[in-house]
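One structure, as structure tokens, below. Some questions next.
Apart from one protein chain that is not included, each protein chain of the complex appears where it belongs.
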Amino acid sequence: MAGRLDVLVCSGGACMSSHSLEVKEELVRQLEAQRLADEVRIVETGCMGPCQYGPLVLVYPEGVLYKNVAVSDVAEMVAEHFLKGRVVERLLFRSETADQIVREHRSIPFFEKQMKIVLANCGAINPESVEEYIGAGGYEALGKAVTTMTPEGVVAEMKASGLRGRGGAGFPTGTKWDFVRREASPKKVVVCNADEGDPGAFMDRAVLEGDPHTVIEGMAIAAYAVGAQRGYVYVRAEYPLAIKRLRSALEAARKLGLLGDRIFDTAFSFDIEIRVGAGAFVCGEETALLASLEGRRGVPHPRPPYPSTSGMWQLPTLLNNVETYANVRHIIARGSAWFASIGTGESKGTKVFALSGNVRNTGLVEVPMGTTLGELVYDIGGGVPNGKTLKAIQTGGPSGGCIPVQYLNTPISYETLKELGAIVGSGGVIVLDEDTCMVNLARYFVEFTASESCGQCVPCRSGLVRMLDILDRITRGEGSMEDLALLEELAHTIKRSSLCGLGQTAPNPVLSTLKYFRGEYEAHIRHKTCPAAVCAALFVAPCEASCPAHVDVPAYVTHLSNGDFAKAFDVHMKTNPLPGICGRVCYAFCETKCQRAQIEESVAIRDLKRFMADYAMEHQLAGPKPGARNGKRVAVVGSGPAGLSCGYFLAQRGYEAVLFEALPIAGGTMATGIPAYRLPRDILEADIDRIVKTGVRIELLSPVEDLGRLFADGYEAVFVATGAMKGQTVALGETLPRGVVTGVEFLKGIHVDGASEVGDEVVVIGGGNSAIDSARAALRLGAKRVTIAYRRAKADMPASPEEVAEAMEEGVEILDMTSPVGVVGGERVEGLRCASMAAGPFDASGRRRPVPSDRPEIVLPASMVIVAAGQEATGELLRGAGIEVAKGGLVAVDPVTMGTSRPGIFAGGDATSGPATVVEAIGAGRRAAIAIDRFLGGPGAFEPEERAEVATDYDEDAYTQEQARAVPPMAEVRTRIRSFAEVRGRFAKEQAIEEARRCLHCDRQQTEDGACCESSASLAAEAKTR
Amino acid sequence: MLRVVCVSGRGGEDAVGLGECPVVRDLADGGDLVDKLRVKIDGRTILAAPGKTILEVAEENGIHIPTLCHLDGLRDVGACRLCIVDLYGQLVTSCTTKVADGMEIGTQTETVRAYRRTILELLFAEGNHVCSFCVSNGGCELQDLACELGMHSVRVPYTYRRERVDATHPRFLIDRDRCVLCGRCVRVCQEVEGAHTWGFAERGVTARVITDLAVPWGTAESCTSCGKCVEVCPTGAIARKGASNAEMRKHPELVAELTERRARG
Partner (left out) sequence: MGKVKVATVWFSGCAGCHMSFLDIDEVLIDLVGRIEFCNSPITDLKVFPEGGVDVTLVEGAIGNEEQLELAHTVRAKSKIVISLGDCAVTGNVPALRNGIPPRELIEEIYGTSRTTNGALPYEVVPRLLERVRPLHEVIPVDYFLHGCPPPAGLIAKAVLALLDGKTPELTGADLKFG
């Protein structure tokens, strides 16, 4: 009954759980209703791969793939597509790179780089129909093997193919077959290991559910080759659908004589039984599996003897994994040479991976060995969602390891991953973004293996729980460096002395994270902080933890929600004295970690701060009173955010803090580099004035050239916060014509030295915030056309996405993958020559490096070229004081005390970190003030008092329902590009209170005896591995 | 008495160094020539009969390797991992690894000793091994291992297990807090007594030995009360009722004697 259309409905496990069967029922109903039942054939298939987008419906002959199909979409699909031939565009995939709808499913980036051998039939045929399997070439290989090949020939072919065991260990399959074949026993057994137990791994399940015959055929060929009469599939009880489909496939195969006596009328007889395991992870280990298969307790025994000599019932036993068997028929049918041509060196063919974690396209993918990790994560996986950055890739499940982002160019093979401390394993790939705590991740895996240890051998049984115990302590901030050493020792002992593969590999997650992320362990131990803000015992709330100044966000936001604006302001001033500035230009690290985003979007913390700061300014709220004078004087060089913050906190502790500023205005980069449309000058001045009123003196036009002089003048300590004010230049030629300026000069000119003439056409080079600032400022200075040339992809721009969007709204054009090579012009600049770049291999930051493309150079006409491609510190002052200064003018300081190599001299802010953010400088200034206090004999601590939780006077539960994030009014594009007036408006009072009430009070949940934070942390880990 | 025959084409008894013989045979009791393998243990070249384990060969040659779950007369399972030795950089349990010609084995390398000690610490930490008032004090294999392996302190925190003592059997009792899960009771009950009363239940740290289907020992119908499990238990876990502090002395060597006698018929 060949129809006009074939409609394939995915009935893999994931799609079924998102109701694909209901979609199918509805399709049947709608086709009946439209009288199309004869023309359209509906096929239930196995897993199609992109599980995230289920239910999936694939329509042939066009090959149109619909995603996230709901029952309510079916009527439209039938009426529009099946009846009128009009594809329903809203259900199609969209390419992330080109932002286009993709109709043909092979062109979807997810599928483009895949090569389906094992999964060839999955999602393409009805797994419950042996006829469809045969129609797709099934059982041809078995026929070929038993009728035209000798068993030796089959084994030779397998050896030549280079196939290696896909269950994890990667043992050469042909060699194993040869071992079993050479055994003299008249009775032999073939076993299929379908006890897939790694968290987040489902490739074997997909094959069994989507193409069970391919496994049967592989096993039958194996049985013929090694001389076995019986086969067993050991499959876990958690896979009921796989069992059901396998069972019906076995029956169908028996009916057709493909199993049983005298297969293909030869002397070869073979049959297969299913044995259902109870789902113990250790039963994936071959000797434990065989014990369980025989009906004994599923614990491993030492090898030798290997199953190939003495396996099930002491008979020679061939044991391979599902995916290994699924390769067999292709090798026999198409030849070993074809198979060996795929892949790399010692790793041939393809590998199926279950892609999960923080990646856009989760699901099942099959790629040739040798595909790079970067291609897997970015090209197929679509990269990391939600604007987060990639941190590491975990491969191989609980036995595997974490590969950090700098290895994205690594081609996947057994050898390369092992070299990096990870393994291919059975094929689980978990993508981890910046919000992953590596200690917590290692803890999660060890918790899993400890609970799955069979308990037979001592190192695994008793050692893993000890490791877990230590990891627990570390994640609670109670670990010591001795613990870390013991953890490592236990890991090595367990790895080398355990009885079976479970114990021998269980320490890998710890060893690999120690290898690449030891600093994170040490942060938990030495500084009692969790850099990823995951380990709940180590912080108040994720927002507070991620704030470089550690502002108590939950407290001030909750005060705002109560309408206690003054109290909110007081809380804020305890840790950050620049609310007006931060309310406008802060990067808002807090918002990136806000848990509200799990419901809809993060709380608008920065806009709330701005509302609060404006309220404080208008009501002339003062900062806290300075501490009683202790008679000691400290000099601060520079009046940027780091200097201001340091001076403010020193004054709080009673020091006489004097800030020396070379320029005629205070504020550092905030005054010279941030245009007024983002940071109005009255706001800047108000924040600085308030600090001055708390007892800080600022000496303008007072450059410091010699730190020694300051000590001679009676200052007992010095904090150097001179920023990174030198604009970097790009090699554009020897002598540059007029009209080529650095972003630093250009922006400083606007508010300090006097603005320059920009002319009509401005080209800005760079991709950071100062490039965007320069571009938008140039528009406001009258440029008619402003273009930004950036050498990487737009998604890789370091500038905040929000500002990129605002700049584009204002008409700034962004040319990405465009690298400047030279300027055009005589005395005055006339244009910028640019090369077109292509995306090359990944660099250490996990972004694709731009490489020259074969497209021709272009010339952008320019009346002015602004080079905003980075800034650096000079380090002159510190070098003069005998302190070592590294490349880029940077000085090494202790990250906690900000102390340099010379006692009494401290440094912080951009001067030590390179260009960073205002709030990071504030945090550095505060840490320096604490360290200086300790250096000068003080207690070196600010708030010994316990943090007070803020109660609310409204119904909090009412705000846990979805509620859109509030958006402040914005100046219209038409008017805003004509002046430097502020673009972003302020919340109204009621709006601010409502927005503040969206806070979920994470601080509170975590102080209640830790019970719920533990569950939320483990939930998050579980979610990650799903 | 050297009964080495060096078969190198010359035949006859020969006094050449073992290292130079390509094939070595031994005159067995019946006077037959038996192939022997050459292995190097801790630098000593030793002749070994094929089919023997590293542990057996070492013991025969006066090289002591610490053991706990191993017991002559019972099947080896390699569970305690204390008998690990270095074989070309790999660590293998000497009780389950058969000798092969040319093997070079280290029984006392620094790594091996350190790992054994760590494993022993893990054993001490997971149970309640309070020697001072244990029935087996002075006659305990675990206690002896601490002396032998030089265990000064247990660096991981003790877990302080809290299992109920099963004293339902009229003559014996089991205190699972003292159990090291060596499985000797399970094996002797299966392999020698044939009663299959003892078995394992659960997994990981909750793994424990049980009688019948985890019923109180006194109600286990398969138990023949032969007492073999008491004799083979290396610690005070399985003990005779009525024995007081330091009064239990066990005789695990009886098993080997028993199996040998049975073999002889």
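Should a chain be cited, it is by its letter among A and B, assigned in written order, with residues numbered from 1 in that chain.
Simple rule for what comes next: a contact is a pair of C-beta atoms (placed from the backbone, for glycine too) under 8 Å apart; a residue touches a chain by one contact, two chains touch by 3 or more.
No experiment lies behind these values; they were computed from the predicted model shown.
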* To do: List the shown chains that the missing chain touches in the full complex.
  => B
* **Selected residue (touches chain absent from view) among B:P50, B:P157 or B:G194** => B:P157
* To do: Decide which residue listed in B:L37, B:M103, B:L122 or B:A146 touches the omitted chain of the complex.
  => B:A146
* To do: From the listed residues B:I54, B:C83, B:V99 or B:C134, report the one that touches the chain absent from this view.
  => B:C134
* Where does chain B touch the missing chain, residue by residue? -> 124, 128-134, 137-138, 143, 146-148, 150-155, 157-158, 160, 162, 246
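As a working rule, only the chains that are shown with their structure count from here on.
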* Find the geometric centre of each of chain A and chain B from their Cα atoms only, then give the gap between the two centres in Å, rounded to an integer. => 49
* What residues on chain B touch chain A, complex-wise? -> 77-82, 84, 91, 93, 96-98, 111, 114-115, 118-119, 122-123, 125-126, 155-157, 159, 180-181, 183, 199-200, 202-207
* To do: Within their complex, state which residues of chain A touch chain B.
  => 280, 282, 297, 299, 301-302, 304, 450-459, 461-466, 469, 486, 489-490, 493, 496-499
